[in-house]
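Here's a structure for you.
Excluded from the complex is one protein chain; the other protein chains are retained at their positions.
On to subunit A.
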Amino acid sequence: MNDLALIGPILAAMFAAATPLLFAALGELVVEKSGVLNLGVEGMMLVGAVCGFAVTVQTGSATAGFLVAALAGAATASLFAVLTLFLLANQVATGLALTLFGVGLSALIGQGFVGIPLDGLPKLYIPGLTDLPVVGQALFGQDIMVYLAVAAVPLVHLFLYRTRAGLVLRAVGENHTAAHALGYKVLRIRFLAVLFGGAMAGLGGAFLSMDYTPMWAENMTSGRGWIALALVVFATWKPARAMLGAWLFGGVTILQLHVQGLGIDVPSQLLSMLPYLATVLVLVLISRDVARIRLNAPACLGKLFHPDA
């Protein structure tokens, strides 16, 4: 196999590997822009993954699967929202607990589904375009969820920066006391943002179990929720940068698989560490630019709000 022929599949696989990260990161970005830090992304992805998988196996409908996955992710997130927004629980502790809860709950639901195969989604085929050398498969041969994730990037951007609702959401994340004084319902806005984040994480998880590796295995997200969280910071809370970040991490994931496949003599454990190592490195580099973080980070991120205090 020559090197050029490898690039096409690697590119195609990179976009697919980036998709679950992109879904989860976009959702968390909106949540954090509203001033809430939900560390439970990993847990919500797992619940979404197992619920989507189970429904698709039972009904045979992938559409129903993804729909239920989004609902299940949102339902898990609503637990977090009630605890942190209305009962004023600490967001960091609750988020960590939500991840542990999601790991356990998904394993419980998934007990009967281990080892069952699924077909995955059909790939797009446009005669001519999909057959293009190198980029054809990557750009025009993916399934619908990959395109949906990419389409969500401009949509989230337009929502945040061009609509009134997005402006209010950013205002709530920037200064919740002032937003409250102007008469905005801080808690309601944050609640909806957290639900959206949960639904997106659920979709990301379901993409993994129903499409990327169409089967259910315990803890199958293996840290992607955490990478998605890091991506939001990496992107300095900007949707387009989150997409670039997702591709970068997707690329590193795929590359390490191919390096292992080529039989290069590096311990496989070391290669599996690469995406996580890249996360740490990129975060350190980003954090050096304090000014940019201060201008884009929601000032009320992680702070509790009580309307009467």
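Structural remarks
Please note the rule applied: contacts are C-beta pairs under 8 Å (C-beta built on N, C-alpha and C of every residue); 3 or more make two chains touch, one makes a residue touch a chain; residues count from 1.
Just so it is clear, contacts and distances are computed from a predicted model.
Hidden from the displayed complex is a chain whose UniProt protein name, among "Cobalt transport protein CbiN", "Sarcosine oxidase subunit gamma", "ResB-like domain-containing protein" or "ABC transporter ATP-binding protein", is "ABC transporter ATP-binding protein". Among A:93, A:167 or A:285, only A:167 touches the chain that is left out of the view. Residue A:182 is the one among A:182, A:240 or A:273 that touches the chain missing from this view. Interface with the hidden chain, as seen from subunit A, comprises residues 164, 167-168, 170-171, 174-175, 177-179, 181-184, 290-291, 294-296, 299.
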